[in-house]
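As you look at this complex, bear in mind that one protein chain is not there, while each of the others sits in place.
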Amino acid sequence: MGRFIAKRLVGMVGVLFAISVIVFLIFNVIPNSDPAARIAGKNADAELIARVNDDLGLNDPLPVQYVTLMKEIFTGQLTSYSSDLNVDEQIREGIPATMSLCIGAAIIWMAFAIVFGYLSAVRAGGKLDTMLTVLALIGISLPVFWLAAILLYYLSFRVQLFPTGGYVPLTEDPAQWAYHLLLPWITLAVLFIGFYSRLLRSSMLDVMNEDYVRTARAKGLSERQVRTRHVLRNSLIPIVTLFGLDFGAVVGGGAILTETVFNINGVGLYAGEAIGSLDLPPLMAVTMFGAFFIVLFNTIVDILYAYLDPRIRLGSSAV
Amino acid sequence: MSPRATASGPLLSVKDLEVGFATEDGLLKAVDGVSFELARGEVLGIVGESGCGKSVTAQTVMGLTRSSNARISGSVEFNGADLIEASDDDLRKVRGESIAMIFQDPMTSLNPVYKVGKQIAEQILAHRDVSDKEARDRAIELLRDVGIPHPERRIDDYPYEYSGGMRQRAMVAMALSLEPEVLIADEPTTALDVTIQAQILTLIEQLNRDRDLAVVLITHDLGVVAEVADRVQVMYAGQVVERGTLDEIFYDPQHPYTWGLLGSLTRLDRPRPKRLPQIAGQPPSLLSPPGGCRFRPRCPHAFEQCAELPSLEGRLGKRSEHADRCWLQPKEKESRRSVDGRIGLGAPAA
Amino acid sequence: MPGGEVPLHLDLSGSAVGLEGVEGRSPWYLAYLRLRRNKVALAFGGLFIAIVLFCLAGPLWATHVAGTDPNTNHITDTIEIGGEETDVVAPNGTPLGPGLHAKYLLGADQNGRDVMVRLMYGGRTSIYIGVVAALVTTFFAVLVALLAGFYRGWTDSALSRFMDVIWAFPVLLLGIALGTALAVGGLKLGPIVIAGDSLWIPILIIGFVYVPYMARPLRGEILALREKEFIEAATAQGKGSWRIMFTELMPNITSTIIVFFTLNIANNMLLESALSFLGAGVQPPNASWGTMIADGYQTIYTAPHLTIVPGLMIVLTVLSLNVFGDGLRDALDPRAKIRLES
Amino acid sequence: MSKAWKVLCLGAITALAALGLVACGDSDSSGGSSSGGGDVNVTMTSFPDYIDPQLSYTLEGWEVLWNTYVPLLTYKHEAGEDGTQVVPGLAEDMPEISADGKTYKLTLRSGMKYSDGTPIKASDFTYAIERLFDVQSGGSVFYEGIVGASDYVAGKADTISGITTDDKTGEITIQLEDANGTFTDLLGLMFAAPVPPSTPKDKNATNDPPPSSGPFEITSVDAPHTLVMERNPQFKTVQDAGANEVADAQVDKITVTQNKSNSAQVTGVEQNNIDFMVDPPDADRLPEVQARFSDRFRLEESINTYYFWMNTQEPPFDDLKVRQAVNYAIDPEALNRVFGGRLAPTQQILPPGMPGYEQYTLYPGPDLDKAKQLLAEADPSDKDITVWTDDEPDRKRIGAYYQDVLNQMGFNASLKIIAGDVYFTTIGNASTPDLDTGFSDWIQDFPHPDDFFRPLLNGENNLPTNSNNFSHVDIPELDKKQDELVQKQITDEGVTDDYAALDKAYMEQAVWAPYGNEQFTTFMSDRLDFGQAYSHLLFSQDYSAFALSN
Partner (left out) sequence: MSNGDPLLEVSHLVKHFPIKSGILLEREVARVHAVDDVSLTLHEGETLGLVGESGCGKSTLCRAILQLIRPTAGSVKFQGEELVGRSRKELQPLRREMQMIFQDPFASLNPRKRVGQIVGDPLRLHGLASGDALKRRVQELLDRVGLSGEHYNRFPHEFSGGQRQRIGIARALALQPKLIIADEPVSALDVSIQAQIINLLEDLQDEFGLAYVFVAHDLGVVRHVSDRVAVMYLGKIVETSPGAGLYERPIHPYSTALLSAVPIPDPEENREREPLVLDGDVPSPVDPPSGCRFHTRCPWATDVCSELEPPLVNYGSGRLAACHHPLNLKRGALSKATISEESPAGAADALPSEPGKADLPVGA
């Protein structure tokens, strides 16, 4: 176990390294993204720009620049080019909002997906199944930002049931926190509810055909016990592992659209702005942040997978 | 449904069982009019090639084939109560409690995510009002009974940590946990090596002897049947083609299909023949079985009358139990089967 | 009791049908038969074709009905509605809404462009990107899966690590980063030059980021197939690696590829719209449904239809592909063979 | 000549002083009427770049800092053109300028204190200018003409030799290398506002802004989310020293919050949850706001020009006829609608409100036929052109419109959209390929016409990188005219007329295709006194004019 975690950590560092290099390179090939010119202002002359460049170390060779940048990220000293604000601090400030959004949405999506998927599988072929299937397929066909825009338009602007976005910290006012996040939660969850309920349905239908389910019935377990203890429990394995991956991806950048449309001051919005302004330091940091979460949850999923399915022995499969 | 009804009649009685499945290509009649009876402490072997309906028969007894596309008729009476008509709940009380079942593939028949002990205890807890601790203790005891070494340690293993033979033992332990009256063993050794097969068969024999357990043993291997069964029923294409006592089937087989089965065995107890007798062709599709005698297309002895389906009856007269589905006259049978050289050895060697 | 399906463990195989006749029923034909029975999937497949036809009809509508190009501005024009001269775009910038008039059937946008015409042309772009990007993804995913799954060992490790990196990249961030980076100078790779406003940029980005999503399951399938005895049989006959990959393995993952391909188009269209919404996809003034939503979103309060209509088109198209893809999967999945009446 | 000039100058000063007194009286009376003070909350879409007088170089920043850091000279707290007048701030009087225009003498008022109680000293001005260079401020460029500045930057001198101060008398003398008619304007910018020596000299002070000298002090900053301005307890000392032109605050506290959602801000103001939004409501909400809240919404003039640049050095725009054709083809009214109705049409370089603005029409239109005809006459060989614009929604729409117009004229135009933050550095870099024509705008740095000509049209500023002369204009005789005019004070006779002529001269060459002046907006909650609030031409909303309505 410890060995496995160590191995994953090494892999994680490798992936993060690769990602940071890629981002760094992408941004160094963008023409005219010269940060010094931007910092120096619209009337700047060449001399001033040269001094700014020197100050930022942008005259150093690329590898040196990369190392400096990474050092600053990990010592929390990185400041953005466009606003001179501390990047790590900005990300830290965004985490509560992003986490509130993602965790809340995750709870909603898992709860609904399990209920819908279970009902769908148990009533496979029935009316309820057809209805849930239709809903699920519509759910996975909705562009998230579009759904967000439409919900905002109808429920916040036309009917004025909900606030027009924004984020209220949980510590400030829990009721407002939830009130402000309700629409974003639903928006973010809809896609996953659709996807996961479909997945659970087919997973359950597969598991229902497994020999051990027959064994369970032959044991005289009630149908309910068979379905929950054997069918659902085993069907959830792929779901839970996928959940880890998706949750990591959502925290690590998937919430960008929702945060943008609902104006939630989270990491996603910050990332969006950093990209919009081609601001390398925050972009490096948020990409690393995102990738970190994705890789982290990948690793958690692997560990969880081994726990959920004892057949999988850690370390043997590395992917 | 009391588990220990003391009726003098058969423990389990199946009458005119028909099981069909609606498929995309039409109705697939897996079992077509199967009847048999099982007495307390008796071992009944059901033999046939894959797809002959033997497993469906067994699973239907347990109600495991119930589904929206299954068409089931006939009756399955256990201790006088009909299981076909029984509610799901009543059926549930019989399963595991009175009739237990073990399956062909011990690799997949245990839930991979639960510990073996837990899966055994689960069955006990589903039927008995006992504490978890008691159920666990019982599980350890059962594992010991079926010959798992160090059961108190192995009880906390996951199925993947068991070898195939141990898993099948664990399945047997589970089946025995509530001391059922009937054990249905559906090809319990097919997936196992010969050495392990011998172990499991010995175990089943022991249980039958020591606990007076009635066993339905389903297999395609006549050799396995010969080891443990008291009576044998040969199935072909969803129908019973011959039934009788073990000795009757082996020493006085009446149906050409049984001859074929016996003949095609590669056996160690006889001199090696120049050439193995074989049954030509393939088993028919159950979607559109041939008219008349279903074995007719493969039968070397078929004649006009075979276009009509023979009924299963004791044509020998004297032994009512020994019955078969063949139009040939007993005399004719005797002469024809001897042609094959190795079957129809006449009276028991003793 | 159990759901509407026959328990799989029943051995119902027997021998199949009688063997008379020469032409066998290929797995594809059987899949076709199953698909033909799935009316819902077929209906949605038809819907997708209808949408494609609708979009292809764009030029016809533009010249014969609307009388304008998708990109032509008519900001200060007026049209006659009910005998009244109406501004296409009001002095305060509010565009004309939808109504029963041949021109501007779905209203105008802020540049006075005909939304109906743009919708049809935008659909061409969106679907084109979806399909071509899916081809790109499929090509690379299949290549990666074949190489990794067939050679295993260090090839697999290297490719898997590479996939890990793309996988771990926040998709949208990567897409936007590449989109922004390439929008200015385009892409120059030796002889290949792609202009900054070329559709190939979103196509390549989208195609690229989805490679692991498709390559991983395919690789798994290849790894499983690789263990099958028919591969050994091919080796024993003396078949070379490439021949085994393309004549033995490929045909066996084709059905998976087809299903993935269909669903991938749907996902691509969603990602395209998201990238365009964030400004990193299709470059204006060219319309795609994504850019139309992005543009329309600026006026959602005064002209919500500019957001709603292209969004609905995306939903319909993606939905049709998803339902059809689902049906395809059922049809192509051999297990579906005994998914019986219900 | 010099005598006449002196008289005129004096006259102007007395007039200014009189006006200042009136203004002072005004603010006194209004101050009395809202003595209760109160809290105001303001939202903006983008947080100020820096909360640091030497660094801030955005409208948002200046809007906040104008009433916080007072330079030696300042701009009149007045709406309209009056607001472009430079008046004494912390200095007792307007500068005394030597005849050669190179020496400026000012005297700091005495007894003034910063908000933390530190006395304001003459040397703080030197400190501020030095700091400007040390923090590599974008504003430092304006002050490079001070003698000794380049030596200071190069590290050859510890201080700027061209600035001498006397903390006792408050005298400040500034030596310029060349006469510069814009220098008084520059002295009124926040870049030159004195800060105490406790301010870190080479570091951005955003998180801990220096003590203020204006009516407000900044008491807390949580960049980029929120900042709080409160009454400066020491502002009395500034007023008492006679700085009448610096208006006093009428509310106790202003909280400025960043809010990324324009629509949410509009709704907030509509529902009186937000008192004032800095940015104009989006085109989308504008009609609704205009219709329903006319009692607390109005458009405000601002000094800026929106134009399309055309690369005069490369075909096809090296041909005057082609450029003229574009000027004929552009429909300012169409662009106004694309912009949501906030663009006042124009066809000239200087915007209204700028000294030297005089309206003329060179290219009556829109006249697409004329444009096509001109283009046909010119018959440029290269009709494949690239239109550049940035990715803000309205600018994207402008770009799309422009591209379409060019195509209708007969070009084969393609559109290139660049992220807003790198747009100007991209088109200002001569090595960027396909720089044909595109979007640009210019918002004044200070209300002097030279700010529109020199950076944007002077041949010397046709730089390889970071150029603002996107049209690559290089007309030597007009450059000469610029240099000649800048030596003079704007108040000199005929200078404004000369600038007007310069404007026309450039447009006869059709170096740009200007089309509009953007109007800003004032949209306030019911809580604020809408009548009193006004938008300053240079610094936008004047927070010192905020007062709660009764």
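When the chains are written out, they are named A, B, C and D in that same order, and each has its own residue count from 1.
Just so it is clear, contacts are C-beta pairs under 8 Å (C-beta built on N, C-alpha and C of every residue); 3 or more make two chains touch, one makes a residue touch a chain.
Because the structure is a prediction, the values reported are computed rather than measured.
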**Message:** From the list A:7, A:51 or A:233, pick the residue that touches the absent chain.
**Reply:** A:7
**Message:** So one chain is hidden, and I want to know which residue out of B:193, B:212 or B:332 touches that hidden chain in the complete assembly.
**Reply:** B:193
**Message:** If the hidden chain were put back, which residues of chain C would touch it?
**Reply:** 13-17, 19-27, 228-230, 232-241, 243, 247-248, 251-252, 254, 334
**Fill in**
On chain B, the omitted chain is touched by residues 49-50, 149, 163-166, 193-199, 201-202, 220-227, 246-247, 250-251, 260-273, 275-280, 282-283, 348-350
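Just so we're on the same page, only the chains that are shown with their structure count from here on.
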**Item:** Chain occupying the most central position, where position means C-alpha average
**Value:** A
**Prompt:** Centre-to-centre on C-alpha atoms, which chain is most distant from chain D?
**Reply:** B
**Request:** Just list the two chains that share the greatest number of C-beta contact pairs.
**Result:** A-C
**Message:** So the centre of each chain is just the mean of its C-alpha atoms; given that, what is the distance between chain C and chain D in Å?
**Reply:** 49
**Message:** At least two partner chains per residue is the criterion; list those residues in chain D.
**Reply:** 263, 391, 419, 422, 426, 432
**Request:** Note the residues in chain B that touch 2 or more other chains, in rising order.
**Result:** 59, 63-64, 68, 88, 103
**Request:** Enumerate the contact residues on chain C facing chain D in the complex.
**Result:** 71-73, 75-76, 89-94, 110-112, 180, 183-185, 196-197, 279, 283-285, 295, 298-303
**Item:** Complex interface listing, chain A residues touching chain D
**Value:** 30-34, 37-49, 51-52, 55, 82-85, 90, 93, 157, 163-166, 263, 265, 269, 276-279
**Request:** State the interface residues of chain D toward chain C in the complex, per the touch definition above.
**Result:** 263, 282-288, 290, 331, 333-341, 391, 393, 396-397, 399-401, 403-405, 407-408, 414-419, 422, 426, 432-433
